[in-house]
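Right, one structure below, let's go through it.
Up next is chain A:
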Amino acid sequence: MNKFPREKDISGCSIFGLINTDGEKVSGSVITEAISVLHDRANGLGGGFSGYGIYPDYPDDYAFHLFFDSVKAKEETEELINKHFLIEYDEKIRTDNSINLPNKPLLWRYFVKNRNILSKDSEREETFKAVMDINNNIEGAYVISSGKNMGVFKGVGYPEDISKFYRLEDYSGYIWTAHGRFPTNTPGWWGGAHPFGLLDWTIVHNGEISSYDTNRRYLEMYGYKCNLVTDTEVITYLFDFLVRKNNLTLPLASKILASPMWVDIDRMEEKKRELLKALRMTYAGALLTGPFSVILGFENGIMGLGDRLKLRPLLVGKNENTVYMSSEECAVRKICPDLDSVYRPKGGEPAIALLDGKYV
Partner candidate 1 sequence: MSSVIPEFIVDKNEDRCIKCKVCVRQCSEEVFKYFEEFDLIRIYNDKCVGCHRCEMMCPTDALTITKNNALYKENFHWSSYTINSIKKQAETGGMILTGSGNDKAYVSYWDRMLLDASQVTNPPIDPLREPMELRTYLGKKPDRITLKEENGEVSLETKLSPQIKLETPIMFSAMSYGSISLNACESLASAASKLGTFYNTGEGGLHKKLYKYGKNTIGQIASGRFGVDTDYLDTCAAIEIKIGQGAKPGIGGHLPGEKVTVEISETRMIPSGTDAISPAPHHDIYSIEDLKQLISLIKEATNYEKPVFVKIAAVHNSAAIASGIVRAGADVIVIDGFRGGTGAAPSVIRDNTGIPIEVALAVIDQRLRDESIRNEVSIVAAGGIRSSADAVKAMALGADAVYIATAALIAMGCTLCQKCYKGKCNWGLTTQDPVLTRRLNPELGSQRLTNLVNSWNLEIKEILGSMGINAIEALRGNRLRLRGVGLTELESKILGIEHAGM
Partner candidate 2 sequence: MKYVIIGNGAAAIGAIEGIRSNDKKSEIVLLSKENCISYSKPQLYKMLNEENVQNIYYRNEEFYTTNNVSTILGKTLISVDFNKKILLLEDDTIKYDKLLIATGAKANVPKLKGFDGETYSFTNIDEALKLKESLVNKDKIAVLGGGLIGVKLSEYLHKMGKEVILIVSSKGVLSSLGDEKISQILNNEIIEKGVNLLLSTKIVGAKKIDSKIELKLEKENIICEAIVSCKGVKPEVSPFEKTELSIDQGIKVDDHMKTNIDDVFAAGDVTEMYNSIEDGYCNIPILPNAYGGGYCAGINMSGGDAKIDSVYPMNSLQIFDVQMITMGLLSSAEKDEVITMFDSKKRIYRKLVIREGKLIGAALLGDIDRAGILNNIIKCNLDVSAIKEELLNSKINFYVLPRNMREVIVKSYIEGIK
Partner candidate 3 sequence: MKRRIICNEDFCIGCRLCEVHCNVKHSKSRDIILAYKYEKEKEPSRMTFEQKEQVCGSIVCMNCKDPLCIKACSMGAIKIEDGTVIIDTDRCVGCWMCVMVCPFGAIKRGDKKAFKCDHCHDEEVPICVLNCPNKALMYEAD
């Protein structure tokens, strides 16, 4: 089976994310309950979750979640990992095999450390390269998450089945994101499900961006290979590119991905205008058009962002120390009927909730 699709992936979806800003952990069953409300927005061809803070035993190791098609692929991958990293621990990802899902790959996780002591940036760059290397060059192996103290759990099936399969009730984390997928053209390949993960970035995404190829070709100039042909992939890479590689803040990255209109930029006071003008001109290849709402998970928070025309729904709700983001309010109400506040961010306005209690 060809690992990567030739056609661009198109899907409709439901998304959900939550964060306990005090760092208190909740079980994976909570988010499973929420996303299962949105059953009808998926079609059983994809579901997935990401959890942060789930590996307290290996907090400083990169946790690689991998899909293997074959033992050979696993061996090749381990060889490659060993070249760059020290494997602290690895195991088969625990699953409930009574759940009937198609085309299950071999699921494995590794907790790894860099062989050399490096700065944080270099260390991440090395990891990034290794992930790209595995994904592009090893037949039948695919890294689905590669951050620290986090992991992505996804597959072909309804989200609630995926959750049961991965026994998410056994994990607890302070950040969870979830995705129910309605693809129209992907063969049942597990890698195509959301969240998409790179380093500690995970993206769940609803919508379809019309600027895909512009974004892809832009990213490819800077070493990213967009093999999956999914929007989620390029959006994740764009965040990685802008925030990690270009040192921009998340709010500024949001202003690039979902830029304000030129007429609005023209009206801004000079310094801000010049800044946004320069950002938009310089990173023109990163502008996302078309409908989308995404929930970005990262090491210390989540961010919700909708397209600049607000063509897809995004809701942010707060209850005490928990912030919820979702494409539908009912999913939030299911697990938290009484919210302190609810709002729907404007198109292009990021909603950011951080672990230290900051809630933007």
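Just so it is clear, contacts are C-beta pairs under 8 Å (C-beta built on N, C-alpha and C of every residue); 3 or more make two chains touch, one makes a residue touch a chain; residues count from 1.
How were these candidates chosen? In short, all candidates are chains of the complex that A comes from, given by their letters.
As the structure is a prediction and not an experimental result, all values here were calculated from the model.
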Options 1, 2 or 3 - which one, within this complex, touches chain A: 1
What residues on chain A touch candidate 1, complex-wise? 6-8, 10-12, 184, 207-214, 216-218, 220-222, 245-249, 252, 259, 261-263, 271, 274-275, 278-285, 287-291, 308-309, 311
